[in-house]
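For this depiction, one protein chain was excluded, whereas all remaining protein chains were kept in their positions.
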Amino acid sequence: MSKFQQIGFYRDPKKAGYQLLPFNFTRLAGQEYVLTNAVGESLVLPRDKLETFINRGLSKIHSEYDDLKSKHFLMDDDSSVALDLLALKTRTKLQFLKNFTSLHIFVVSLRCEHSCHYCQVSRQSDDRLAFDMSEESARRAVDLVFRSPSPAIKIEFQGGEPLLNFERIRQIVAWAKERNLAEQRNLQFVIATNLALITDEHLEFCKEHSILLSTSLDGPEDLHNKNRPRPGRDSHQRVVAGIRRARAALGHDRVSALMTTTQASLPRVREIIDEYVRQEIDGIFLRPLSPYGFAVKTKAISAYNRDAWFNFYKEGLAQIIEINRKGKRFVEFYSTVILTKMLTPFTPGYVDLVSPAGIGIGALVYNYDGDVYASDEGRMLAEMGDKKFRLGNLLTDSYEDIIYSETLLDALEESFAASAPMCSECAFEPFCGADPVYHYATQKDFVGKKPLSDFCNRHMAMCRHLIALMREDPEVKDIFLSWVQ
Amino acid sequence: MGTEGVPGLPPIAREVLVSSTVYSLDTVKKAAYRFIDRASADISVNEGDIVCKFSFVRGTSESAADAAVQDFRAELLDQDLRQKVALETAPIRNAILALAFSASKPPERE
Partner (left out) sequence: MLTLSGRGTIGLPSGKDHGRAVVRVVVTDDEVRAPTDARLVRSDPIPPGYAYYMAHPRDAALLDGAPSGAARLVLPDKFDYLAHGDVLCIWTDSGNVRTLHRRASRHNSFLVTERCNSYCLMCSQPPRNVDDDWIIDEILEALPLLDPATPEIGFTGGEPTLLGERFIGVLRECKRLLPSASVHVLSNGRKFADPKLARAWAEVDHPDLMVGIPIYSDISDRHDYVVQADGAFDETIRGILNLKRARQRVEIRVVIHKQTYTGLPRLAEFLARNLLFVDHVALMGLEIMGFTRANLDLLWIDPLEYQRELKQAVRTLAGYNMNVSIYNHQLCLLDRDLWPYAVQSISDWKNEYIPECAQCSVRERCGGFFSSAQYRRSTNIKAFTTDIPASAFVR
């Protein structure tokens, strides 16, 4: 019988020596620090252990050693395959860059019969010429869509109320599908509509072309109607009826809803979630207060809003977790963006929280007047008077002019988080993103000073909160894992 | 971000001396940067010391200013560690990126 070696032969606890692999660390709370690396692995250590680790004082007798090795924070003589695995994971995280631009927003009309308080853009008007997208613009925009290399393309109709220019939607769908016969992309259409004016004709068309509907539901009736006035003050009634009709015609999962958060929403998160559950919607995006319009101009209320929103979010998330514990799947989509980065090797397709920024790369917006914007936020900024993120015009500029525009490239480069002050050394950077439009709007530069940034503050708080929840309760981690699949 | 105090009262300020043999100027600047929502920092060098003059925003109490100085000193320690990590891991970060973008195909599930 041949000899077997003891474990000491392979693993000598006294043999010191390891090298650090790249990572960032940030204080979580008290003396606890979270370590993360660029591929999203994370570990919590007390500060003294962190320092020992960095000073290469840890050895195999420490319980943290194997955790650090397994998650690729250190590498020792015994194994070098960490490099192969880190390289592979890096590649997976960055794969989204290859497939740019996947979201194309067509603002087919600014006209709308609602006059929502937070809307930056819509016009209560019958002037089609002034506020509808022309046929020529639409045609050119479709050409630009297919200049994107992305194998998956989502065309989203927005407004105003896009159904008010239904004929243009018909045309764009037809042109895109015809073009796609040759292109063979995975082509999907969405109409963002208030559902108040939806007809059977609209629904038939959506069914024929497998178009998804996305609507606005801000909460229970009084809150929703207060936020979203229309003639007859019946927005809520109409959207609920519209959801029912649309589901009956298209299928339950073909209709989704988004909320807009206002001051009035902040104390009422439970009721808002209850409303979503009542309407049989299986998830909600707990949106932050919009920084555009009134809020941008008044920094004074910022601190209050910041805390009030975070409490709104925490309370809402807690309620949602309880719903899941009781066996019903209900997803919080904002957390899911961050959790996807924390728990999986993939980068989610959410344009507003990614680095390099999602402007241009993730989305392009074709406005009713032919102007092309790098993102929806860029369009909203223009409505407030600043056309910084206007990349060009469909009638005068080529695809190359637009996608290689200096503004776009500068904004992408300067806001790149891995090289931005504070971001480059922040443990939450892999879970966060760059938002040059927001920082430009609030601080007049693409990067912004992050200590002054609500964007930064909010995301650091959310990351800390999600990490704490998962550490306290493995069942919560399982629930979160089910959301990111 | 204005640091003017209420008319008649001087703004709350603190001066922190940091040894330049222990900490690099970069480390001090990075640490101070994190506090710009609370105070503006004027950094200069005087013989063997790096001098940080913090002028706190209007409404900061004395105790809050003291707490901020404590935080700043803790942040200096963290920044120092970060610098160490960054220096040590720079070569291997490049190696990983080079490997990540080499020509070979990525593995896939069938």
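Chains here go by letter, A and B, matching the order in which they are written, and residues are numbered from 1 within each.
Criterion: contacts are C-beta pairs under 8 Å (C-beta built on N, C-alpha and C of every residue); 3 or more make two chains touch, one makes a residue touch a chain.
Fair warning: this is a prediction, and the values are worked out from it, not measured in the lab.
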* To do: Touching the absent chain in the whole complex: find that residue among A:Asn55, A:Ser70, A:Ser115 or A:Asn311.
  => A:Ser70
* Asked: Which of these, A:Ala16, A:Leu85 or A:Ala152, touches the one chain of the complex that we don't see?
  -> A:Leu85
* Asked: For subunit A, which residues reach the chain that was dropped from this view?
  -> 1-2, 4-5, 7, 9-11, 41, 66-67, 69-71, 78-81, 84-85, 88-89, 344-345, 474, 478, 481-482, 485
* To do: By the contact definition given up top, give the residues of subunit B that touch the hidden chain.
  => 104-110
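One rule holds in what follows: only the chains that are shown with their structure count from here on.
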* Intercentroid distance (Cα basis), subunit B paired with subunit A, Å -> 29
* Can you check the complex and tell me which residues of subunit A touch subunit B? => 19-25, 27, 50-51, 54-55, 75, 83-84, 86-88, 90-92, 94, 421-422, 425, 449, 451-452
* Structure fact -> Per the touch rule above, subunit B residues touching subunit A in the complex are 1, 30, 33-38, 78, 81-82, 84-86, 88-89, 92-93, 95-97, 99-102, 106-107
